[in-house]
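I have a structure here, written as structure tokens, and I will follow up with some questions on it.
Up next is subunit A:
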Amino acid sequence: MGNLISEAFSMGWMALAILAGLLVYFQVSIGDPAAKKRAVFKTFIGIISCFLLFMAIANYKTNFYGESRLLPVSLVMITVTTFIMALYFTNLGALLKIGGMMFFVAAFLSGYGNWLPQVEGGFPPVEEKKTWDSMTPQQLADEGEKIIFGGVGKNKEQGAIGKGQCPLCHAFHAGMLGERAPNLLGLPTRGNERLDDPKYSKGNPSKREYEVKEAFPGSGTAETAQEYIAESHACPSCYVVAGYGVKGTNDKQSPMPAIHKPPISLSLPELAAVDAWMYLREGIDPPSFEDLVKSYEKFIPEADRPKQADEKPAGATSLMADGSEPVDQIFAKGQCISCHTIPGIPGAVGTIGPKLEEGTTASQRIKDPTYKGTAKSPTEYIMESIVDPSAFVVKPFPDNTMPKVFGQKLSAGALKKIVDYLSQVKTGAPPPKI
Partner candidate 1 sequence: MGLLAGKRVFSIMALCMMVGLLLLPIVVALPSPAIGGDAPAGDAAKKDGDKVEKGRDVYYKTEGIVVGAPAPKTTDGPKDYPRYNFESRVLLWFANQQHLYYGSFVLAVPIFCMIIEFMGVVTKDKALAKRYDQLAYDFIKISLTAYSLTAILGGILIFTFLTLYPAFFSYLSGIFRPVMHIYALMFVAESGTLYIYYYGWDKMKEGFLKWIHLSMSVILNVIGTLLMFLANSWIGFMMSPAGVDEQGRYLGNIWHVIHTALWNPLNLHRILGNMAFGGGVVAAYAAYKFLASKTDEDRAHYDWMGYIAMALGVAFLIPLPFAGYWLMREVYAYRQQMGITLMGGLLAWLFIIQATMIGILFLSTNYYLWQAMGRMRGAEKYQRYIKYLVFILACGYMVFITPHTMVMTPAELKAMGGQQHPVLGNYGVMSAKNGGINVIITTTVLSFVWYMRGNKVSTVSWAKFGNIFMGVFFACAYFNIIFLAVYGYYIPANVRVGLSVPQVATTLSCLFFMFALNSVMMKGAKQMGPIEWGKISARSQYALIMLATAFTWMMGLMGYIRSSVRLFWHVNEIMRDNSPWAYTHTVGFAANMISANVLFFWISILFVFWLGSLTAKKVPVESRAGIPGSVPQPAASH
Partner candidate 2 sequence: MSALNNPVVAVIVSLIITVGYFVFVDHYLMDMQGLDFWYLFRN
């Protein structure tokens, strides 16, 4: 209380002094005793209320941030003051009373707000910056899940896919379809079995019968399970699991692209994150981040390593291709080339799906008696085949092999380019220009 009074004095001494001066002035100047008495009395009331006002302000000033529940008291003080003043200053009576009423309402509500429990919202969680090396294994694994599936906790969602595009071919859960590539469940433990496979020819890459012997000359073979995983990412054709090779190559060549190269271009830390998720989701502690990265450094030469993704804004789009690329890149980015043979497209020699010569075959298939789709023209048929692959399945290929996500993952422009191109590919004719 004492410091409030002194604070009020220090703030309001000028106003108080003026009022006191007025008091003296009235005392001296007014002749009529009745008028003099009235004037002096009014000024006196004025001084008191002025002082109360400054006390209230002082209270606000000192307690603005405090927990003090006394704040409303100062408002009530103002209210009482105004009503008392209204009794004496009849000219301003209405204004004062209204002001007092408003003060009262505000004071009541303010007091009510202060009376209720006070909960302060905490500071926000620290913004995550991708400082890979300081992440806990769990955080690293979350990043990995984002890369594979596009988001934390999305690994069971049908069609969830991240920039790694892994679920296009690989299955991740028990019992799920994996015809184009091995199911990756149990990979961390399976790595060692693979190393023991004579076909892998551990330590002696030159004896391998695959199309590519080494990730790069002098890289050697994997020594640990983790290195096996790293090698598989960096050099898919260095070892092909039986039955998953490109058809017709007798499992000598893998349809999988090198993940560190375009179009997927995962950086080393990102690859490490993907691996961390693979370990952690099975309850196995992953190797340290440094070890993970080291395993990749063994198989990816310095020059081939993609630069950190942070340079260009990551995750700007969840699309594989937006249609601004030339058509061969669209085929590459959409991973069509892994499964299909497309005349005129470099690298498109896959045999998991039919050869795409839609200029000739599309119209035949529409006439096929088993065709149940809605397409009327070849272009419609091609579009339907991309967006809804199960509408018509070319014999003898199995159904449900081609992902059904391309309708969402390719922009309209990209789809159009694909359709345009494919409708010009005719059997026996030279491929159209890109």
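By definition in this document, contacts are C-beta pairs under 8 Å (C-beta built on N, C-alpha and C of every residue); 3 or more make two chains touch, one makes a residue touch a chain; residues count from 1.
The candidates were selected such that all candidates are chains of the complex that A comes from, given by their letters.
Only a predicted model underlies this, so the values are computations on that prediction, with no experimental measurement involved.
Participant: Please name the candidate from 1 or 2 that touches subunit A in this complex.
Facilitator: 1
Participant: Over in the complex, which subunit A residues touch candidate 1? Could you list them?
Facilitator: 60, 64-65, 67, 69, 71, 75, 85, 89, 91-99, 101-103, 105-107, 109-110, 112-114, 116-124, 127, 313, 315-319, 322, 324, 411
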